[in-house]
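See structure below.
Left out: one protein chain. Kept in place: all the others.
Chain nomenclature is as follows: A and B, assigned in order of appearance, with residue numbering initiated at 1 for each chain independently.
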Amino acid sequence: MSDGPRQADIGARLTFDLGKPGRTAFSLPPCDVPEADLPPPSLLRRELNLPELSQVELVRYFLALSRLNYSVDSGFYPLGSCTMKYNPKVHDKLACLPGFTGLHPLQPLATVQGALALMYDLQRWLVEITGLDAASLAPAAGAQGELTGIFMIKAYLADRGEEGRTRVLVPDSAHGTNPATAAMAGFEVVTVASDSQGNTDRQALASALDDGVAALMLTLPNTLGLFDPNIGRIAEMLHRKGALLYGDGANLNALLGRARFGDMGFDIVHLNMHKTFSTPHGGGGPGSGPVVAKGHLAPYLPTPVVGKDGEGFVLATPERSIGRVGSFYGHFGVLVRAYAYLRTLGAEGLRQVSDNAVINANYVLARLRPAYHLPYDRRCMHEVVFSGSRQRAKGVRTLDIAKRLIDYGFHPPTVYFPLIVDEALMIEPTETESKEALDAFCDALLAIDREAEEEPQVVKEAPHSAPIGRLDEATAARRPVLRWRREVGDGS
Amino acid sequence: MPSPSDRRYTKEHEWVRVEDKMGTVGITDYAQDQLGDIVYVDLPSVGTQVKQLEKLGEIESVKAVSDLYSPVSGELVEVNQGVNDRPELVNQSPYEEGWLVRVRLADPAELDNLLTAKQYDELIAQAQET
Partner (left out) sequence: MTLPYIPNTQADRQAMLAAIGVASVEELFADIPAEFRIGELGLPPALSEPELVRELSALGGRNQPVDDMPCFLGGGAYRHFIPSVVSEVIGRSEFATAYTPYQPEISQGTLQTIFEFQSMVCELTAMDVANAGMYDGASALAEACLMAAAISGRRRIALLSTVHPHHQAVVRTYAFGRGLAVDVMPPDDLALSGEHACLAVQQPNFFGYFLPDVEALERAVHAAGALFIVSADPISLGLFRPPGEYGADVVVGEGQSLGSPLNFGGPYLGLFACRQQYLRQMPGRIVGRTSDAQGRTGYVLTIQTREQHIRRERATSNICTSQQLVALAATVYLAAMGKQGLRQVAELCYHKAHYAAQRIARLPGYSLAFDGLFFKEFVMRCPQPPSEVNRALLERGIVGGLDVSQYVENGLLLCVTEMNTRDEIDRLVEALAAIGGGA
């Protein structure tokens, strides 16, 4: 049996394949009460097929897996509209304080006034930052925040007898969650084109805008990293037609301390704590997606919101609340980190974040534009979108460029999004990257551009130095294997 | 390579080959190439009434979903099980083993609404120029 690749085949052995019957990784005290009769066997399970490992094996296994991951703590991670900024370590320490982790959501409110104070202040500061009127911290992620916001709009319109507004407008550059959210709320989705400047095409908007439109969902700056200077006019257009303006706040990092959604005419906005507010991404969560609304929508916020009465902090249900969106109050463990972040930044720090985020992205733009096609030739905000079209003409696709970046030690940017840019490369550096890191990244992309010219194979066959090569995604989808199963025979 | 002349085509890149009022339907070589590795085909059940140029089903590659349109109206009498088990047949043999459904034609005159092989080849030649 060959030992080369197989020995490195970590993926072939799961916890189920390790260990031995009888090994344990835990210790529990014996039962200290008289045992009750167990129910009849017909109600009990006959076997439980979980691993049996020693603690040593378990720790080594998971640590070996962790080493296969690239993360923000490993290096530059410029995913567009994800704001992969550094996650301050002090936040981990604070979020793990027993005075926070040990709180049961249903214990008497008098015993959790510190937690409620934290949430109350965070609600207030998100209102201050966004220039709206009231916040709920309940939604579990950006997508759930969107769902909450769109449901609130739906309920608000229904109360006004305007159920006839059955359509939601979404720009062609929108993140997929936007139309998916609108559909989950029972709206028909209509796409509005972007113009040649990358802004919402106001002609297209005007033709799509009639009395059947409930709202326009806009990301600002948009997914091209561009700020639409006509935002005020767009808000006016919508409001004149009785429609509402929903804000996807994913890109708030560009506007912190500089501009507020409320001032620009947004009616309701969701925010992403795991993007703008530095909470860790966790490999795909947990995030947190608070919703902030103008006064006319505030009564529809999900329950509960944190309020104050004479005695202290309380949990309240807004008078026309759309109801609960989760079992309890939101991702408190994530909110603690966001709170700590805002206490660290203060008002002055907000501007530093947006200033540096925008400078960094424009620097990347300046360094890469000689080699990569810039579809929208203007200043970007906190992220920049290039097209790999020049390289494709040489036979090398954005996908290949992304894989080759891995060999240079970087996580690739977002690719093939937004959909309106061909062979898109969407780069968001964030403010927590140094000039040297940006230079190294740009140098790598320029080198890859040269490789595309001179030795395209090395790009097309990348990555060469990752823990594993390109994976067969077609077979994974055609003949899905989605769980471990015990091998029959010796499994060779 | 020119598209097979023994069948008709839609602008959405489906083909139909008719024998005795029985139409065999599939997608063209151009279509399978554009889609990339096909991983799943979602087709209606036998007995369904289909209409010309209305949505017949969906075809999925790893990163995209495309709607399938029926070239003809009629009753769906057979679904290619082989494509269910091995979707790659559509990539490998779009005109033969990768056929998708068989339809009993309601109105053979409908074929006049479709493109000939020559017309279809002109269409894709234009598309490739842009």
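Note that a residue touches a chain if its C-beta (ideal position, glycine included) is under 8 Å from a C-beta of that chain, and two chains touch if they have at least 3 such contacts.
All of these numbers come straight from a predicted model, not from anything done at the bench.
Touch, as defined at the top, links the missing chain to these shown chains in the whole complex: A, B.
Set against the missing chain, the residues A:329, A:372 or A:386 yield one that touches it, A:329.
Considering the full assembly, A:406 is the residue among A:193, A:208 or A:406 that touches the omitted chain. For chain B, the residues in touch with the chain missing from this view are 39-40, 42, 60, 62-65.
Note that only the chains that are shown with their structure count from here on.
Interface residues of chain B, counted against chain A in their complex, comprise 37, 39-40, 60-63, 86-88. Chain A contributes residues 416, 473-474, 477-478 to its touches with chain B in the complex.
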